[in-house]
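Shown here: the complex without one of its protein chains, the others still in place.
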């Protein structure tokens, strides 16, 4: 009953967002502040605004949220009430971020998203990996949010307002501006899982797939991109921040793409690819040009479509097959069982992967090209930053194609070199491949799940043309070449049944153990130390005081021997002592 | 010199109260001795009433003349202020009120249990009134001869009272108190002899006058002399390290007499010391004040600490009364009569009440252990509530605002007197003291192993304890009454 | 309004007296109902007191608090019976009245196993009087007196109704609590007396309008003594050692009042007395206060990470949260002080709720040890577990819930402290405190993970474990509502403190 | 002359006093006390305080020591030497007393070392009596209360209990 209410409310709410996006489309930008309170000479309160960016993001959020909510109707069977409620809250939080004109209002949405993601990732709290993934996600983003909060302080006090629309970079001293934006950047890096705070996102995969779709496509991680776009005037006024952003983005996109190439689980591949794609958006933003911003937002929109689609597809795999691990899926590839049984899923996933890989004609192709073009524009002006971004994005494009094709082939197709293929994922367990699961009941998901797939697949193609096609042929050619460059090794490796996964990549550059050793372990030690200190140092003093009192008391009891002459002696000694004291004081 | 030896009307008025008390003492003795025909109960009642009337007269007199200033037994001054043996002034009125109320309380407490304890009624009340006579004279005395003799008049009858049950414990307690007291008298007299030698006078005002501007060698002797006098009083009020007789004597004496010692005898000692200090023996800046302050600090600390692990109610009260004396000495060290008298007032009322409650319990549970009080909040809620209230006042915590404000006044006096270190020691002792009383209070709430204490409490006891509770409650709500006593 | 103020002060006291004097035969339910009615009336009265235009620290001849009662009490000692409320005190009074009311309401159905509910209710009412008195006292001695009123009742509550498994432990906890507090308050009294010696008055209004100048010498000593006395109550690290035991051993309602209300006495005292009366001396000690507060934030959080007892954990979390409040006060800035005031209220609501929840869990499992309770509470007690998660999120300072605004303002204050304070020092405090919020999140998530989540198969439900009962829902609903309301609309309180 | 007389009497007093506190025979101690007190009375005489000297002999030697002797008899004090009459702490007690004597003696010598007493006779019974009844009436009266109280107290304590 309650679950039904929340289901309806969830779908209704996301449709409402869409409705608002439609209504606001083309409307003049406007702002409205409310519930302000004065703290000293500062105003702390809430404000909302509407402009193009808001509408764009509202549309993206609305579409993805609708798809996710509808999809979840078929996907989720247990604890639906809390799930739908949280997804709705999650969406609402993102909407808050999007429409906010007050940094604090934005922060509310920003962190509520973190909390919702924590709760949703931990939806299957019976599972250990879900529990730890959820905690990790929350703590890392929370850590970053501290920087974000400080950034708000610095910028807000520097500009003497916490209203985004009133922050004028020209009136803020450069040092404050740089500090503020860098601190904000920390929050962005955490939220969008950029290096060095990237490890939480792949670990967040045990959450329900629709939630992953939501997080990766429209909310949470996209919020970082949105924020920089929202505060673009401020960010672009600080060269240092942009440089840092560019470096972070470039490192991240390659890092994540490499990690994705070695991941053996569909969702993990997709997660790393999200990190990588976000980095591409950030790199575009880091150019500091209007073109860059436009490219980033364009890529954000297309990415939302195809990444949402991909995660929902992975969800179907999980829902229908029971797992999205390549090793499991491999067992269903004999005689093309998987792609035949899950035909719609196969097709839509193909579209999604193509879009992600940047196959010409798909949305990803166009949006990525816009980024490359923006970088080229910048690089042409002799900017090292531009060159950095350009080269990184190109390399990433090739890598992206590599892991997309690898994923596609290894998921749906049986490698011709059977024996080698077995070894690729199953650590030499040759028997595993022979043990074919009962796939007779394998069939495609219900339509309530497939409909969003189809919708998003259409979007993943169509969105590329939404911006009006103004393709630079040169760049188009280059990126096509890059696609091929990435596709060929993937194919040939698959042909040979080989899936080389260097240890470094498989372990994701050892970031997780490093953090564990550098942060978690010391904190645990400190915690034990604190407790021991409370017990054995501070507490010991308190206990010692008590014990001293007791001992002294017992001592006085013992002195009370009942012998009056002892009493008299003590008294006379007291007199003598006081007399001596008198002599000392008197002389 | 010269002129006839006469007592003026003022002299008579000023000594009216001690005189009536002394005459009352004799009258009580006579009534008891020569009315053998009456039954013991009847004689007891009559004697009690007579004693009460005498004390009540004193109270009425004090109330009527509370604002007067009556110097008595004066002689023309050779130099400086007039030399008088006794002065009745507001401070005296306050001290007398405290002493007389204490005495009345003890009489009330004695009203219901004494006969059973083999104590001769007439002698008991005679000694009580004699001691009260001494106490009142002591509080008004302004020369050293009167002071020391009055102190003896307080002490000697008290020791007789301690032993009045004429048993092993009583005689041992009396012996200890007596020996310590005699030593203290000797020490004090020795000091007085030096004070006389240095200043050539026994009148406090003259002594105070002449103490200024002594040459250093004489000043040193004067200091030692003053020290000896203070030490003498230290014995009487059981300041540490002259305290050790007190717990033994308290335990050895009949509980009424213990109450008397804790209330009247101790107040008299404090009053005497207060007289000494206020009359200028230890002027501001004198090292004697430092000595008193040191005594205060040591006394309260040792008293409270020793009380911490006591298992008998009376012994706990004995040690805690030592701690309370420390708190009394603190404002004394800075010559703040108002705080001392206020503190004394609250202390007297509450100690009376607490001993009353203990008397009730000990009558039926002679062991007098703290564990006997278990479960009393259930079985005897009224008595338990009163006892808790008294203890809380002694600890100085709400709802015992009387105790809190008197402690506050003591703190205020000490802070105003620039004795920061003493204030810190006092703060520490508030904590230790609270620990002491909480232990007892906790026992009241604990569940007993066997049947909890429950009896039909005798009417006089109920009256006495209720009165003490009521007075303490009134003092808690209107603490200004206490502080008005000395002004 | 004066009548209302006096009424909410006297009513609980008289009611407690009446409750004690009626025969013991009165049923527990009836006693609790009686307590609920009385404390409900007090709650209504306290809401009525809500000031129309707040003013604070600005007491001058023309600028007195709206509601005040001022009569002489002990003229010879300079003590007045001076009560008054303004926008600083009223929210705290309302919080007190609310929590007491909820505790009484809760006792209608759920009482400690020891029984004697009648006395428990009476003591709660006495505590209410003491706390409201402290919050409305405008005389230093009256403040001190009311500060002390609470002690004995709370001591009894812990000592009698505390953890029934551990008689020695609850006795020790109660004694440590009361003795440390008394020592602290005695020192505080010394500070008050020093103030009186310098300024010649004990009246807070007078002292606020003409503060004691000078940042060294006697004012400094006075400020130190007052600060130490209040810090014991707050409690500030390293004087916090009484707190975990007291909270852990106290019965549910005791913990709720202890954490929700009593801790606020210390911080309120700092804001009401330390800051306005001794401004220069406070500025001298502010960096040290800030440092200890910051250590408290980190140490409290770290200690939480290693706790295995749910009540102890929540108790330690209070150390951290109160550290934030202390830091806010030490910044002496508008934002910091408001943050401290806000956090006071928020902490009262949230930690009250947390202790209610911990009590509920403890009642159902007869232990508060995490390892014994087991995991997967989401499966066994889904609603309570969900509320616990909510409360944890609120407590870790999630924006949108009440816990956030106070801590945010405190950090803002630390970023921008009063101009006469060393800014760099406070920036360091801000950064450490900010990292402390991460630690806060860490231990709350650890709590949720170890308690609520987990494999239900391995954690069989306890016998008689009933999920959220009606009385619990009714009792907690106001706290939850207010937590959300204040989180979304901080102006509700912040607007009260406009003038400075 | 007076100085010599005083010195002799003082020496006797000191010797007798020492014997009082160290003697092992308790009755001897009491008798030595008589000598000590008498010697002190001699000192008073040397200081021209005749009345005090007379009262000293009258009250102390005449009354108090007799009382003490009675008490000794009543408590069955043996005539033979008793080694346990002095406690084991006596060296310690002697040390305490010696320190006290040193301090007090030094103080007295420093303060009054150069002072001389001029021999003036004012110690007659008349002078003292006038003083008592003119200037010290109150202490005198209070003293009478003390004597009465002590007397009654002593009697009350000496009475046997009724059932005895």
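Worth a mention:
A, B, C and D label the chains in the order they appear, each numbered from 1.
Heads up, the rule we're going with is that a contact is a pair of C-beta atoms (placed from the backbone, for glycine too) under 8 Å apart; a residue touches a chain by one contact, two chains touch by 3 or more.
Convention: contacts and distances are computed from a predicted model.
According to UniProt, the chain absent from the figure is "NADH-quinone oxidoreductase subunit K", selected among "3-oxoacid CoA-transferase subunit A", "Glutathione import ATP-binding protein GsiA", "NADH-quinone oxidoreductase subunit K" or "tRNA-dihydrouridine synthase".
When the full complex is examined, the chain removed from view is found to touch A, B, D.
Of B:101, B:183 or B:239, it is B:183 that touches the chain left out of the display. Considering the whole complex, the residue from B:28, B:154 or B:202 that touches the absent chain is B:202. Residues of subunit A that touch the chain left out of the display are 557-566, 568-569, 572. Although one chain is not displayed, subunit B still touches it through residues 1, 144-145, 148-149, 152, 156, 159-160, 163, 166-176, 178-179, 182-183, 185-187, 189-190, 192-194, 196-197, 200-202, 247-249, 251-252, 310, 315.
By the touch criterion stated above, the residues of subunit D touching the omitted chain are 2-3, 6-7, 10, 13-14, 17-18, 20-21, 26, 29-30, 33, 36-37, 40, 43-44, 46-49, 51-52, 55-56, 59-60, 63-64, 67-68, 70-72, 74-75, 77, 84-87, 89-90, 92-94, 96-98, 100-101, 104-105, 108-109, 112-113, 115-120, 122-123, 127-128, 131-132, 135-136, 139-140, 143, 146-147, 150-151, 153-155, 157-158.
Note that in this section only the chains that are shown with their structure count from here on.
With centres defined as mean CA coordinates, subunit C is found 43 Å away from subunit B.
Our note on geometry: subunit A versus subunit C, Cα centroid distance of 37 Å, whole angstroms.
Look at where the CA atoms of subunit A average out and do the same for subunit D: the two points lie 100 Å apart.
Along subunit D, residues 103-104, 107 each make contact with two or more other chains. In subunit C, no residue reaches two or more other chains under the touch definition.
The residues of subunit C lying in touch with subunit A in their complex are 176, 180, 238, 241-242, 244, 299, 302-307, 333-335, 338, 376, 378, 386, 389, 393, 398-400, 404, 408-409, 411-412, 415-416, 430-431, 434-435, 437-439, 441-442, 445-446, 449, 452-456, 489-491, 494-495, 498, 500. Within the complex formed with subunit B, the residues of subunit C that make contact are 20, 24, 73-77, 79, 130, 141, 144-146, 148-149, 151-152, 155-156, 159-160, 171, 175, 178-179, 182-183, 186-187, 189-190, 193-194, 196-197, 221. The residues of subunit D lying in touch with subunit B in their complex are 103-104, 107-108, 110-112, 130, 133-139, 142-143, 145-146, 148-150, 152-157, 159-162.
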